[in-house]
Structures are given as structure tokens and as C-alpha cells.
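The structure under discussion appears below in the form of C-alpha cells.
With one protein chain withheld, the remaining protein chains of the complex are depicted in position.
Let's look at chain A:
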Amino acid sequence: MGNKQSIFTAQQLDAYQDCTYFTRKEILRLFYRYRDLAPQLVPLDYTKQPDVKLPYELIGSMPELKDNPFRQRIAEVFSEDGEGNMSLDDFLDMFSVLSEMAPRDLKAYYAFKIYDFNNDDFICKSDLEKTLNKLTRSELTEDEVKMVCEKVMDEADLDNDGRLSLEDFQHMIVRAPDFLSTFHIRI
């Protein structure tokens, strides 16, 4: 491949390689994917670090994300402004965490943030209900939703405060062998 690309400086690419789980090739490929979302907004020259943010509507229309019921939460968690408008850095960060090589604790941290709809660092009953409805297309009855939320709290809430903290969540994830393979987007 060589150093024939002129989008990033060598230091920038090295920095990206150190900060994400991607190789040079993959970073460039992801850059082109990012650019394809809005070619007129994203410049081909990132050496001056332009401040370009793509709005959430474009991010949410990516084929990998457009059918995911949690796409809005994913974009909100990984964007700096919390509204879903992502710069290239956020974009790379997102796919790095969702890639195969990210360790379980990192993924668990971000999964916790995704399921925490009201951003209060706890997963409370209303967060759980929203998660359930997204998972089952709101086809569970009210009673069933309530029962499932109760069961989840029973199983996972270790400190008995009626909501799940990050430790509770991580403790539960430890016992899920397929978490790593489900919390994974291939791009």
C-alpha cells in the first residue's frame, strides 16, 4: 500500500491505529464509508483536521444501522454532542467498539450506556421497559412487560436499589458467553 494516500498525515493514521482496533487499511476504508454518506460535506483532505459532523439522519441511514432498533441510542452515545451528529472520530470510535476485537469490558460499558435511555448512569425500570419494547416491537402486553422487568431486576440488581448500576450490568455480562458475538457490527 505504501504511503500513497493523502487524506491523513502519517501521525494521524498512527494515532487512529493506537486509539482504535483498526488497521491502516480498515481506517481508510471506513473513511470512504463515512464520506459516501455525504460526499459534498466531507472533504478529501483531513490533514488540517476539519470540523465536519454528519447529522444523525445520514448516520442512521447506513445499511448496517438502519434496521437496528437501537440505532438512535448508539449514535447518541458515541457522538460528542449527545444528539447523534457524528464526526469522523466518533464514527471510527463507534465501529471500533462494535468490532470483533474490542474487549468485553469496553463493550459492556458502552452497551450499558446505550440501554440507559435517560442518561442517568443507571438502568431503571422505565429504561428497561423502553428496551423491551424496542426488542419486541411493543408486542408484549403491559402485564408481560411488567413481569419481565421485575424478573430482570430480581436477577441482575445486586445492591437492591431498584435499578441497575454499571457493576450489576458488568457482573451479569460476565456470565453471558455470547455477548461478544451479538454486540458486534461487521463493516
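As a working rule, a residue touches a chain if its C-beta (ideal position, glycine included) is under 8 Å from a C-beta of that chain, and two chains touch if they have at least 3 such contacts; residues count from 1.
Basically, contacts and distances are computed from a predicted model.
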Per UniProt, the name of the complex member that is left out, chosen from "Transmembrane channel-like protein", "Ubiquitin-related modifier 1 homolog", "Septin" or "Response regulatory domain-containing protein": "Transmembrane channel-like protein"
Among A:Val42, A:Ile59 or A:Leu92, the residue in touch with the chain that has been omitted: A:Leu92
Missing-partner contacts on chain A, residue numbers: 15, 18-21, 63-64, 67-70, 80, 89-90, 92-93, 96, 98, 100-107, 109-111, 115, 121-122, 128, 131-132, 135-137, 139-140, 144, 147-148, 151-152, 155-156, 158-161, 165-167, 169-186
